[in-house]
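For this depiction, one protein chain was excluded, whereas all remaining protein chains were kept in their positions.
Per-chain residue numbering starts at 1, and chain names A, B and C are given in the order in which the chains are listed.
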Amino acid sequence: MGSLLEVTDLKTHFHTRDGVVKAVDGVSFSLAEGQTLAIVGESGSGKSVTALSLMRLIADPPGKIAGGRILFRDENVLEMSDEQIRSLRGDRIAMIFQDPMTSLNPVFRVGYQIAEALRLHKGMDRKAANARAVEMLELVGIPNAPSRARDYPHQFSGGMRQRGMIAMALACDPDILIADEPTTALDVTIQAQILELMIEMQQRTGAAIIMITHDLGVVADMANDVMVMYAGRQVEYGTTDDVYYRPLHPYTWGLLDSLPRHDISEKGDLCPINGQPPSLIDIPSGCAFHPRCPYAKDVCRTDVPELREIEPGHSSACHFSGEPEFTRDVMPCSADMEVE
Amino acid sequence: MSERFRKGLALVLALALAATMLAAGGCTTKTDEEPGEEPAVDEKVGGTFNFYISEPAFIDPINLQESEGTQVGQSVFDSLVTFDPLTSEVKPAAAESWESNDDATVWTFYLVQGAKFHNGREVTAQDFKYAWERICTPANKSEIAYHLGVVKGYDEMQAETATELEGVKVVDDYTLEVTLNYAFADFEYVVGHPALAPVPAEAVDADPAAFADMPIGNGPFKMAEPWAHDQYIKVVKFDDYYGEEPYIDGVDFKILSDQDAAFLEFQAGNVDFVPIPSGQIQATVDEYGESPDGYTVNPGEQVSLGEELAIYYLLVNNEDETLKDPAVRNAMSLAIDRQDICDKVFEGTRVPATGIVPPGIVGHTPDAFKSSKYDVEAAKAALAEAGYPDGAGFPKISLEYNSGSGHEDILQLVQEDLKAIGIESELVGSEWAQYLDKLGAKDYQVGRLGWIADYPIMDNFLYPLFKTGSTDNYAFYSNADVDAKLDEARMIVDDDERVAQYQEIEKIVGDASAVIPMFYYRHTRVASDRVNEGIYSPNGLFTFESVWLTK
Amino acid sequence: MLKYVFRRILQMIPVFLGVTLILFALRIPGLLPGDPVQLIVGERELTPALRAQIEEEHHLNESVPVQYGYYISGILQGDLGRSLQKNRTVTDILLDKFPNTARLAVSAILVEIIIGLLAGIISAVKQYSFWDVVVTLSTSILVSVPVFWLGMLLQMFFGIKIKQWTGGAFSLPMSGMGSPPDLVHLILPSITLASVSTAYVARIMRSQMLEAMGQDYIRTAMAKGLSERVVVFKHALKNALIPVVTFIGIDLGALMGGAILTESVFSWPGVGREIYLAVMQRDWPVVMGGVVVVVLIVMFVNLLVDISYAVLDPRIRYGGTTE
Partner (left out) sequence: MSADRQHPDGGDLHTPRGPLDAGGHELQDQPPRTLVPAVPEVTAHPSRTLWGDAWMRLRKNKLAIAGLTWITFIIIVTVSADLWVPQNFAEPTSTEFASMQAPSADHPFGTDRIGRDVFSRVVYGARVSLAVGILAVSISLVIGLALGSLSGYYGGLLDAFVMRTADIFFAFPYTLFAIALLAVLGPSYRNVFIAIGILGWPSIARVLRSSILSVKENEYVDAARAMGASDLRIMLRHIMPNAIAPIIVYGTMSIGGAIITEAALSYLGMGVQPPTPSWGGMLSEAKALMIPAPWLTVWPGFAILTTVLSFVLMGDGLRDALDVKMKD
């Protein structure tokens, strides 16, 4: 069967006074029904913009989807009319956001905000929509849902709000749920609950999930596939196991080494990546990662590495990926290095 | 969005439309009201006159004194007699006739029978007695009781030893007998004052405060509703009026504190009679035409520029160290270009004063004040003579005025003229009551005042202004010779001799420039083009009895 | 909620006392020009007996704190004294003027709401468009125009210059002061009075809309599939309106306290002009009584605004966040 979502060479650019920001610059991936894809990267790597681009939520101006194709059930989202895309949003593709504190409208009741999408997409009347909203709140584990539905967002705690967001996103039983760092703003204990909830909900509804996070650890249990982004490009793409256990790209190594995760730790020590993500206006020549890469050679400074399939279903955008001696084990801890 | 915007725009347009319709509606109702119900048999009949006044202090006769209140009061009340608006002759009003005994100490007034108050009750002699005693009762705090000062029993009432005016006797319902303390041949003028009109005791006693805002009188117009303070006073024709019925249906006295605003309202067509602001007189005359006699206004002859028996003069503090020198005062007087002021501020509609007594008063002498002319050289010479060549050593003086009445313009011109002979000065404006306080306390150097005739005689301009100790002698001029001559003049029986005596006095004070005459007052008012046969009398009251409005 | 209202009222008390104290200080002899007794007497002759009587009547012979006590208790009983210039009590005078001021204030507020909100929304939604530039520039100009000058120009142009065309639709206000008052006469003064606030409303509306439209919850609403129109006019507007409504409320309070300049230009018999005229005539009882009343009105309306603010904004209504 064809995949649910097929993204090819997506480019999203922003036109600012200081120049063109290539926030997403040629990203391709696909998502099958009921699958979970994790997009991982530091802030500014373009992962959120990718997600927003999928729903065409990029404000134009200054943003513009400059190229590529997004096929949702074989229909190109980028060619849809405004009306078509609106009927997709919230109904077939839903999204939850990073900060539950600000993502709910403070002046509308939580139940109302959930019901809004139902009334819009499912043509429910107010009563039915409200009943369904309460149901959804119950489903996501809000105790005393009927009265809580009449609360305002500020009366909810952060975790409850994110549950509310999930209820809102899943209300219309979407095919794809895009979760943009859904746990980043939450306490660690709550984070686990929310992730659990998402897994549970996925099982219940069969929705595919695109999980955006900067934290590889978060996705280990959830994702089928992982896409690592850096400076607007994919640097590595593969199944979760591939990426976790046989990472190919030095940046992925760096990410993994930054994790305080003892279960998969092979070196024991934390080893953060040095330096800052690059300015997207002024992307380094060649491999964008080269200024921070301990292996950078001359070719890295001049040639842009293509994303290559190194092993079946596992690709990397590094000049040296696939070379047998070029493995994670040889990587020195970059924290010891002087990187300007 | 754009659809929403279109809806919003439509809403705004709809509101604007509604406002316009409201406007149109407002106008229609107004025109509906104005012509009145009566069929226009006589084209003169009907209409409401919109008359500008500033907020009166009182419209209840008990304290009727300033022009605004008097203007309203005289339309609501009729006193025993009234005056011809043009000739000031005494005419019958509430009294159809009257007589006095030979030495003019006892006056008998015979009232019109059947005359009614606006509450429908007949006016009787008792109502006059009540009204007068009300004025004379100190507890009522009337400031105009002095009108009745000649009446026997007045002093006792003021001293609170009596509660009735002994000299006022109700002979019968229609006969009022008044006994005076001494002979007073002009008493008939006194009882023409609107303040001495009858008031219905039952209405006053019931609610004095309500009466003050909605007095019930016996005049040609009655109050249509209580006085809306600072907004309007409406009076309508009183159908049972005993006298001649006025043509107009009523008068809306529109109250505005600001004459400039009043003129705007006139230009907008909302009021029928207003003062013309300085700077607009000539243009107004050109546009609306001048009244031939200066007092009667008709369409095309709408501007009233008639003479008033009044003078505008500068006060000089005669006790001030610098200014007590007559040479200094003469120098200042000579330095002032009065014609320039008349031209600029009054556009030539006023005439430079050459003395303190205006033309129109018997005995007026041209050039009575020798320094009342513009002569810069002479002024400089006089200043040098006083010891200040070219103003050297002359202290900076203050020019005081009451602010907000346009005197700034005149005093700024004076200031420039004084500067030309070397006298530096500063302008100090203060509010009227405070200003009078300052003058009375001798806390000023140069000021300004106007003086209006109570009676058209020279004495009225000289005695109060220059007699030592007179309350109106704000210049604090004091000359024993003049004092003696003033007293003497009052006793001179022969008219010519008396006038000659006054002329001599005027020359003495004039030579010393005791005050500095500036110019003689004139009316500067304009009527709208629907006003016919309106008369604005020399004493500054508009006559509603004769006026009619073009439809 | 009740507690909140109660606390706000408590907060008003020291402010009110401070205001009355300042006003009372102005009455202390020597501070104001002129002898207070002479001012009260006016043009009547002042005899020592009369002076004693007046000092007695007005408690001028008491010590200053006692006088303040009388003054405050007078205010609390609604007794503001008598005008020195007019034969009326200050309360009567102000009661006369207040309806006019209120009428003008309310119609000015309507202008503010209709024009200000509309301009602000258009400007924000069509940011950087021609209309945005027009709105932004004209609000800058409007806040820089002296209202009295604007009033003069409007009066001149609509009231007189083009009166033939408009059929007197913009008659100057004075003649409208009949009973019942003619609404047409409100147009020019209310536009004048509203001018600056309208500009402020438009600017606040614009920036609040822009701010609201940049919020995360707007993205949420968009992601829900709502149309841009619904998002802008429901989700953004409802949030953006709260500060605007507050401003309008406070402005209403200020306008209820009288608008001296507009009322002067149009000779509008309102509270502000009455107090101004009283200042000019040194009619101190009217000035002080008037200012006290105006301050009370302003404080009262502000209290109402605060309460309605709480009603509007659930975050305040239900206390702070639960965290």
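As a working rule, a contact is a pair of C-beta atoms (placed from the backbone, for glycine too) under 8 Å apart; a residue touches a chain by one contact, two chains touch by 3 or more.
All values reported here derive from a predicted model rather than from experimental measurement.
Trainee: Which of C:V19, C:I72, C:A102 or C:L183 sits in contact with the chain that's absent?
Mentor: Looking across C:V19, C:I72, C:A102 or C:L183, the contact with the absent chain belongs to C:V19.
Trainee: Among C:L50, C:I72, C:V106 or C:M280, which residue is in contact with the omitted chain in the full complex?
Mentor: Touches the omitted chain: C:M280.
Trainee: Pick from B:K324, B:K344, B:K485 or B:K507: which residue touches the chain that isn't shown?
Mentor: Checking each option in B:K324, B:K344, B:K485 or B:K507, the one touching the absent chain turns out to be B:K344.
Trainee: For the chain not shown, which residue from B:Q158, B:N181, B:T322 or B:Q412 touches it across the whole complex?
Mentor: Looking across B:Q158, B:N181, B:T322 or B:Q412, the contact with the absent chain belongs to B:Q412.
Trainee: In terms of residues, what is the contact footprint of the unshown chain on chain B?
Mentor: 258-261, 263-264, 267, 277-280, 283, 340, 343-345, 403-404, 408-409, 412-413, 415-416, 427-429
Trainee: Tell me where the left-out chain touches chain C, residue by residue.
Mentor: On the chain C side, contact with the omitted chain comes from 8, 11, 14-16, 18-19, 22, 26, 31-33, 127-128, 132-133, 136-137, 139-141, 143-149, 152-153, 155-156, 160-161, 192-193, 196-197, 200, 203-204, 206-208, 210-211, 213-214, 218-219, 222, 228, 243, 246-247, 250-251, 253-255, 257-262, 264, 272, 275-276, 279-280, 282, 287, 291, 294-295, 298-299, 302, 306, 309, 316.
Simple rule for what comes next: only the chains that are shown with their structure count from here on.
Trainee: With centres defined as the mean of C-alpha atoms, identify the chain lying farthest from chain C.
Mentor: It is A.
Trainee: Chain B to chain C: how many Å between their CA centres?
Mentor: From the centre of chain B to the centre of chain C is 37 Å.
Trainee: Let me have the rounded angstrom distance from the C-alpha centre of chain A over to the C-alpha centre of chain C, please.
Mentor: 53
Trainee: Spell out, as numbers or ranges, the residues of chain B touching 2 or more other chains.
Mentor: Within chain B, no residue contacts more than one other chain.
Trainee: Among the residues of chain A, which are close enough to touch at least two other chains?
Mentor: none
Trainee: Over in the complex, which chain A residues touch chain C? Could you list them?
Mentor: Listed in rising order, the residues are 52, 55, 57, 86-91, 94-95, 97, 99, 102-108, 113, 116-117, 120-121, 152, 154-158, 165, 168.
Trainee: Quick check on the complex: what are the chain C residues that touch chain A?
Mentor: Interface residues on chain C, with respect to chain A: 215-217, 219-227, 235, 238-239, 242, 313-315, 318, 320-323.
Trainee: Would you pull the chain B residues touching chain C in the complex into a rising list?
Mentor: By the definition above, chain B touches chain C via 1, 3-5, 8, 11-12, 15, 19-20, 22-24, 26-27, 30, 50, 55, 57-58, 63, 141, 143, 212, 225, 228-232, 252, 254-258, 261, 264-265, 267-271, 403-404, 431-434, 437.
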